[in-house]
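Shown below is the structure under consideration.
Removed from the display is one protein chain of the complex; every other protein chain stays in position.
For clarity, chains are labelled A and B in written order, and residue numbers in each chain start from 1.
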Amino acid sequence: MSHSLAAHPDRLLPADPGTRNIARALLARVQDLPIISPHGHVDASVIEHNTPFPDPAALLVTPDHYVTRLIHASGVGLDRLRPQNAAPREIWRTFCRSWPLFEGTASGYWLRTQFESVFGLRDEPSEETADASFDAILARLAEPAFRPRELFKDFNIEVLATTDDPLDELASHRALAEDPSFHGRVLPTFRPDAYLNVAHPSWSGNVERLIAAAGDGADGYRGYIRALENRRRYFIEHGAVSADHGVRTPATLKLDAAQAASLFEKARAGTASAADRDAFEAHMMYQMARMSVEDGLVMTIHPGSYRNHHGPTFEAYGADTGHDIPVAVNYTEGIRPLLQDFGTAKDFHLVLFTLDETVFSRELAPLAGFYPSVFVGAPWWFLDAPDAMLRFRAAVTETAGFSRSSGFIDDTRAFCSIPARHDASRRVEAAFLARLVAEHRISEDRAHELIVDVVDSSPRRVFKL
Amino acid sequence: MSHSLAAHPDRLLPADPGTRNIARALLARVQDLPIISPHGHVDASVIEHNTPFPDPAALLVTPDHYVTRLIHASGVGLDRLRPQNAAPREIWRTFCRSWPLFEGTASGYWLRTQFESVFGLRDEPSEETADASFDAILARLAEPAFRPRELFKDFNIEVLATTDDPLDELASHRALAEDPSFHGRVLPTFRPDAYLNVAHPSWSGNVERLIAAAGDGADGYRGYIRALENRRRYFIEHGAVSADHGVRTPATLKLDAAQAASLFEKARAGTASAADRDAFEAHMMYQMARMSVEDGLVMTIHPGSYRNHHGPTFEAYGADTGHDIPVAVNYTEGIRPLLQDFGTAKDFHLVLFTLDETVFSRELAPLAGFYPSVFVGAPWWFLDAPDAMLRFRAAVTETAGFSRSSGFIDDTRAFCSIPARHDASRRVEAAFLARLVAEHRISEDRAHELIVDVVDSSPRRVFKL
Partner (left out) sequence: MSHSLAAHPDRLLPADPGTRNIARALLARVQDLPIISPHGHVDASVIEHNTPFPDPAALLVTPDHYVTRLIHASGVGLDRLRPQNAAPREIWRTFCRSWPLFEGTASGYWLRTQFESVFGLRDEPSEETADASFDAILARLAEPAFRPRELFKDFNIEVLATTDDPLDELASHRALAEDPSFHGRVLPTFRPDAYLNVAHPSWSGNVERLIAAAGDGADGYRGYIRALENRRRYFIEHGAVSADHGVRTPATLKLDAAQAASLFEKARAGTASAADRDAFEAHMMYQMARMSVEDGLVMTIHPGSYRNHHGPTFEAYGADTGHDIPVAVNYTEGIRPLLQDFGTAKDFHLVLFTLDETVFSRELAPLAGFYPSVFVGAPWWFLDAPDAMLRFRAAVTETAGFSRSSGFIDDTRAFCSIPARHDASRRVEAAFLARLVAEHRISEDRAHELIVDVVDSSPRRVFKL
């Protein structure tokens, strides 16, 4: 049976006809607003050089671990989904054959929307249509209109933040900022995990390079802290508005400089215990907050993922290959030492994300409902999907209202999925607000104000854009 | 844009027209029933003396940490919301300016309902209308009809329980009980936290006073236990039906008298370790249950709040200032020692509340679905809101039915919000039952019986009223 891709104009809106009418009007209010993307993983050099996307597999399948993991779960080895091992057309065929796996998933929604609205396909992917769709997309990618800069404009992206290594020279960001022919904003984000997480395999070397490059001649813990501060300043000078932290737990800890220096030296010497490492990393989260208070970078925390859960896959294929699995987190106790000192610090913005939904109503809404510095991060990763987004709003709003959340974050390395992701988010916001209106919890005119606030003003305000 | 406050008669009812019709009929069944409020924080002396409410800020803003916390989160210092630091009219203006923060929150709903139905306001609070609404409410508060006793009657309150210190003489409760002109019931509740929680700053002094006042001449642990028993009896003689316990965790533990006495003496001497303190408090929860089995007071437990999360705010402004943040709880293992001995004790009623929604389906419904003594407490604090209440019913009912929950608890110190809170609860019960009827899970006539049971019979039965 052939399945049409045609996207319904009411997709993701509530089924009840009265509520749907309200949602349609709300959606219309924000559908044409520019895209603000304050956190993601697109490569800035691709935009700088306006590099054509090579082929459908490289664009839509191989770099997207949301997609490859489900195909892997169905029994296809990851080698069959890697450009090193398989031809693009073969990978594409495998993907098309696997298409039914994505029914009902967030990835399925984004892909379907891209296929139709970006590439003009009419039929759903399937074994029969695989070659035709491969050729059709390939042809499109060769057109000038499908170069990254043209798509950037066509997608109506106003701001796009990337995620970058602290020692990155940010040449692409600088080039784009200085290019009078480019009108978007592509901003770097300071992401120092590999310099803070002692257990990271390259931590020791990273720290050496960091101190050498930016320690102002100081060595040891003092040089390390100095270098982090310097590199943050460098990022700010190149447009950065935030620093991002991917940590196992949201633990924070305040140590005095002597204690911290002692743990730092043990870690460098390879003699730190697990408890030492945990303490040092929790302390560095505290330090990152201290620096944010001083330099103004918005601090975002993405905790609670057990990275590289399957050792053999990590050894064979590396990180970000689909087996990062969430664990429960404890924000209330973990983040407290940081908030003791910085929870009410002027202009400090701390955005707390989670993969553990249970903290939305229990911890994040109460925290953001008191601390001026705290904002609840939008549903992230596995939770960036319509039903999960509705659960997020229902869990957070009754305690914290609409003003204390971050606005949508697409968090993607899949450039062409950005409009589809923002479209889904806007539809879900319209669906949620429409229900509140239909149940006479808020007035319809207030809902029209709120949807603009949530879609457009929130990310600008929270990320200081 | 000016926003009308006019409350829609169908507010909080489901949007689907068929389901809404069923809900309307269910709501009509209970809308005029008297208010039973078996747990709350209103001050009995205000009712005894029929003290006029001073001004809109003192009535609606400054004592309500649900309200001040969200304004604080928006960047307004708590000093600007305290009568010690700001004039009532200034506080009121700040509140009115902050009104949009409350859209979609439970507090927003309660306030909106009060403004319209208690004070007859027509426009939503805003900077422009702040002075006019201040003056309008102030004028109302001067009218005899707005005195506490008149409102008590007007609100159709039948029973109102307060929360009281074990050494309170309960003079107001006695005066009200003996006043032939007052027809309501105002009942004290025994709340011994500050006498059981060794970490409480005034524990040691409290214990001295308690033993001196009611220990029957015995000292040490024996006098302490005796005094608690005596004061409970005193409360019962003054109408108390329940004892309430606000604890960090629901841990319970049975110690023999010698062990307990030894920990008690260590605690008094200031030599108890953290483990000693935890053990002693868990044991005292066990003792409180033992006393409830003997004297008949319903035992209610409110665990899982990390009190005074932000140290600097606590130091500057004290407790109950908006930064109590929930943590995960483990009822299944924590409450087990208590239930081993008292879970099937005759006429023992134990009502378990939670701020951690995850225990509703996982722990509380299974516990209440087996133990005759256990009832699931209504959604509390951050969870006392329409969507959270619907999640509660959906999580609990399929395992424990309707007979094992406590009925609504308003838990409020905001006297004028009581009708709005009970109204919201009744609407949500109607909404939930209407869905079950619309989905043919229960019959419409049974739903009409159940809503009366849930709104009226449950609190009477569970709280022995």
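By our rule, a contact is a pair of C-beta atoms (placed from the backbone, for glycine too) under 8 Å apart; a residue touches a chain by one contact, two chains touch by 3 or more.
Please read these numbers as outputs of a predicted model, since none were measured by experiment.
**Student:** Would you indicate which residue among B:140, B:174, B:336 or B:413 is in contact with the undisplayed chain?
**Tutor:** Of the candidates B:140, B:174, B:336 or B:413, B:336 is in touch with the missing chain.
**Student:** Of A:111, A:350, A:385 or A:400, which one is in contact with the hidden chain?
**Tutor:** Only one of A:111, A:350, A:385 or A:400 touches the chain omitted from view, namely A:385.
**Student:** Looking at B:438, B:452 or B:465, which makes contact with the chain not pictured?
**Tutor:** B:438
**Student:** What does the interface between chain B and the hidden chain look like in terms of residue numbers?
**Tutor:** That gives, for chain B, the contact residues 14, 16, 18-19, 328, 330, 332-333, 336, 339-340, 343-344, 358, 361-363, 365-372, 374, 394-395, 397-404, 435-436, 438-443, 445-446, 449-450.
**Student:** Taking the full complex into account, what residues of chain A touch the chain not shown?
**Tutor:** Against the missing chain, chain A presents residues 1, 3-4, 7-8, 10-17, 69-70, 72-75, 100-106, 108-109, 306, 309-313, 322-328, 355-358, 382-383, 385-388, 391.
Here is the rule we use: only the chains that are shown with their structure count from here on.
**Student:** When the centre of a chain is set as the mean of its C-alpha atoms, what distance in Å lies between chain A and chain B?
**Tutor:** 39
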